[in-house]
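Sharing a structure below in structure tokens format, with a few things to ask.
The complex appears here minus one protein chain, its other protein chains still in place.
After this line comes chain A, so read on.
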Amino acid sequence: MQHSEKASTRGRSPEELLRQTARGDASAFEALTRYFAPLVFGVALRVCEDRSLAEEVAQEAFLDIWRTAARYERDRGSAHAWIVTITHRRAVDQVRSERAHARRELHAKALLPMVDFDQVAEAVDEAGDRERLRTCLGVLSRLQRESIHLAFFDGLTHTQISVKLQVPLGTAKARLREGLGNLKSCMGVGEKAGGRA
């Protein structure tokens, strides 16, 4: 990935950039924004399905990050996870308020084909990580996989997921939790850092 001279990360980790941003360092914030722009815009676009809406959501997410960078705690997880969560929450809040005005949207969206989970693994840079993610996605049950998919990529609530998959509400909740739990243990998340209270 290429970055412009003036906003290069200069070898700084995203966590370091976030820490500098928290201290009001505008050039660190610019470098952080440039580094995460494809991911933040991509998440927003996947959920919103509209480029101009996605750009607005991405800008708002980055401004949230600028405003609240001091709340980020390294020992609670990676900068990636923090930023994805902020972006995704912005995006789902956006589409939920839109859908409240136009219920048809939800139905149209529900007919979209599922993203192939192979593409999800494909996008991971490092070959070892990619293989592992592919293997781990493979151990999920169909309901676990579909529930996670609908929640993350389509921004549905657990209530909407239970309707869409025609399962009881408790089942939808349980499959989301088990699916993430399976991925977590399969991928060894929380064993190196973070994940502890």
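To be clear about the criterion, a residue touches a chain if its C-beta (ideal position, glycine included) is under 8 Å from a C-beta of that chain, and two chains touch if they have at least 3 such contacts; residues count from 1.
By definition in this document, contacts and distances are computed from a predicted model.
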item: Protein name, per the UniProt record, of whichever chain is missing from view ("ABC-type branched-subunit amino acid transport system permease subunit", "Cell division ATP-binding protein FtsE", "Zf-HC2 domain-containing protein" or "Sigma-B regulation protein RsbU (Phosphoserine phosphatase)"); value: "Zf-HC2 domain-containing protein"
item: Absent-chain interface as seen on chain A, which is shown; value: 7, 22, 24, 26, 29-30, 33-34, 37-43, 45-46, 51, 55, 58-59, 62-64, 66-71, 73, 76-78, 80-82, 84-86, 88-89, 92, 96, 115, 119-125, 129, 133, 141, 143, 148, 151-153, 155-158, 161, 167-168, 170-181, 183-184, 187, 189-190, 194-197
